[in-house]
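All protein chains but one are shown in place.
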Amino acid sequence: MTKGRILASLLAALVVAGAVAAFALAWRPAIAAIDPPSPQSFDPSLVKRGRELAAIGNCATCHTAQGGKDFAGGLPVPTPFGTIYSSDITPDATTGIGGWPEAAFRRAMRSGVDRDGRHLYPTFPYDHFTNVSDEDDRALYAYLMTRQPVRATARANRLPFPLDQRFVIAGWKLLFLRRGSYQPDPAKSAEWNRGAYLVEGLAHCGACHTPRNALGAERANAAFAGGEVDDWSAYAINAQSPAPVPWKAEALFSYLRNGWHRDHGAARGPMAEVVGNLADVPDADIRAIATYMADVSGAPSPDRNRSAEEVLAQVKPSAATATADTPGAAIYAAACATCHENGRALPFGGVRLALSTALSSPDPRNAANIVLAGIRPVEGERSAIMPGFAGSMSDAQLTALLNDLRARFSHQPAWSGLEKTIADARRAQTAMLQTSPGPSSAPAEASQRDKP
Amino acid sequence: MTTVTVNGRDHRVDAEPDTPLLYVLRDELGLNAAKFGCGLGQCGACTVIVDGKAVLSCVTPLLLVEGKQVTTLEGLGSVETPAPIQRAFIEEQAAQCGYCIAGMMMRAQALLQRNIRPSNDEIRAELMPHLCRCGTHMRILRAVHRAAHLMQTADASTGRRSTP
Partner (left out) sequence: MKGPVLDRRSVLAGSGALIVSFSLGEAFAQDPAAPKPPGSLATAPYLDSWIRIDADGGITAFTGKAELGQGFKTAFQQIAAEELDVAFAQVKVVTADTSRTANEGYTSGSHSMQDSGTAILHAAAQVRALLVAEAARRLDLPAENFRTENGAVIAPDGRRVAYGELVAGDWLHVQAQPTSPLKDPSTFRVIGQPVPRVDIPAKVTGGAAYVQDLRLPGMVHARVVRPPGYGAQLTACDTAAVEKLPGVIKVVRDGNFLAVVAKKEFQAIKAMAALAAAAKWTETAKLPKQDDLPRMLTSLPSQDKTIFQAGNAVVAGRKTLEATYTRPYQSHGSIGPSCAVAQSVDDAMTVWTHTQGVYPDRAAIAEMLRVPPASVRLIHVEGSGCYGHNGADDAAADAALIARELPGVPVRVQWMREQEHGWEPYGPAMVTKLKASLDDSGAIADWHFEVWSNTHSMRPGGAGSLLAAQHMAQPFAVPAAKPIPLPEGGGDRNAIPIYTFPNAKVVHHFIPDMPIRISAMRALGAYHNVFSIESFMDELASAAGADPVEFRLRHLDDPRGRDVIERAAQGFGWQKGQKAPPDRGYGFAFARYKNLAAYCAIASEVEVNRDTGRPRLVRAVAAVDGGQVVNPDGLINQIEGAILQSMSWTLYEAVSFDDGRITSIDWQTYPILRFNAVPDSVTVHIIDRPGKPFLGSGETGQGPAAASIANAIADACGKRVRDLPLTRRKIKAAIDA
């Protein structure tokens, strides 16, 4: 044989080997379908536990389209690569997971593979769900299999070639999926470990709050350093948090439990939905999440604490009213101060803006969103209502206002690109109609009233 | 003194720039349709249209509407020459005490100006900022559908957009 020929054969062998390897990497066996199990076959207490876990995991939020049936999928999730549509996870035998045995469900959560052996796009955050224990997977399975089955044809994902070929996901997984259950840290408390297990697993906080690399995976050494979701900025929730008052565990618990905290403001946008889902989760789990996340941030620096004291002193009820010396200031005084400086406590009075993370955040997007759309009430429940100003404020007026608020209520430098952010926010909202509703059913406790 | 353009006419009004538009309309200009329901942006009774968009005039200070076109219910039509939205509400008898109705109509008008074929769900979503205590909701929905139909037929028959 000639050298060329040997080379060619070697190359061919390599390609074949590579293909075989790639195939071996990518291929997963199908798991045989079963008849949908009868809902009565599941222990009610397991189903109840599954409901709580599903609430922590926010399953309904992604797997329910606006106006669609619960868990029937169809929600478009925009990614830098294209739009993915969530799937039907009701126990329908044809379009849902009705034919999935528990092992298939567990494999999906652990490895991101469906019953047919196809790789799932990591928009489904199995890079987090891989940490969920077998026991919790069992409860989740029981919960999902006892939901109302819905026949809902899946909408085709809109991805360019070759991303629409699922085997490429195998490569992504190779690089970024750390499979396996969560390992507790014996040096930490049980509560901390529970929190870590939930946060890194089901609650998948990092999926929104961690920045991603060019291939769409969370950046490993930037955990909780801030991300984005649905045209909202998901703030950094580690030591780089822009919140004027650092988050303590107690405040975090209160915020996650009630949807607001007097030193921070109210949850809006996608976070409002998260908090809404957490309403059914036991206090102990919320507390665990709060404990873990407070530790992730670490103790605030003395500088940060000092700054926080100043802010808290500034927002006492007797603080001076707004002046109207610039156009933005005049808008604030006329349109905002009536609620944001009227002395009525959160959640029914506007937050004192010096406490607002949105105004201190490097990204002005949330501030723009909230002023444009306001906060819509929760059906039939005591909840915050803020009017939106999309109709009454032009882009120029909103720019002037936000510049004023930034200067007056934060210690941060002026935002850049504000005009574009505002224009984008307006466009996105027109498309989405409205932001999610605000936090629900805040109790009227005596301590929340301001006394004369 | 500030100039505000309402229903196509300029008005010089003696009101501070931080005065909510609602009081300018009612007290300076004597217009009745926009109503005080809460002053907090929670009930919709004060709704008017500014540059084509529905706004809550009780939380819109005068300084925000300088240079913009404000339209109130009075600007849409009269008893003698009612606009489609007004005709529709009369024909459906869509009112009990009627206090919330003007606000509803302005919100609906703004919707129909940008979407002449709204679905039932779209109308309901659009009217979310509005409260009606008498329970006239069913008629209000019917009236908005009727107005849409009137505008569509006017559109079709004249070949151009019906009077906004």
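General observations
Every chain is named by a letter (A and B) in the order it is written, and numbering of its residues begins at 1.
Here is the rule we go by: contacts are C-beta pairs under 8 Å (C-beta built on N, C-alpha and C of every residue); 3 or more make two chains touch, one makes a residue touch a chain.
Given the structure is predicted, the values throughout are model-derived calculations rather than measurements.
Touching the missing chain, out of A:Q66, A:T94 or A:Q148, is residue A:Q148. Although one chain is not shown, part of chain B still touches it, namely residues 15-16, 19-20, 23, 26-27, 30-33, 35-40, 42-43, 45, 72-74, 77-79, 82, 86, 89-90, 93, 95-102, 105, 123-125, 127-128, 130-139, 141. Think of the hidden chain as still there; on chain A it touches residues 48, 51, 70, 147-148, 348, 377-385, 441, 444-446, 449, 452.
FYI, only the chains that are shown with their structure count from here on.
Centre-to-centre spacing of chain A and chain B amounts to 37 Å, using the average Cα coordinate of each chain. Here chain A touches chain B in the complex through residues 67, 324, 330-331, 333-335, 338-339, 374, 376-377, 385-387, 389-394, 397, 433-434, going by the rule given at the top. Remark: chain B residues 17-18, 40-42, 50-51, 53-56, 59-65, 68, 121, 125, 128-129 touch chain A in the complex.
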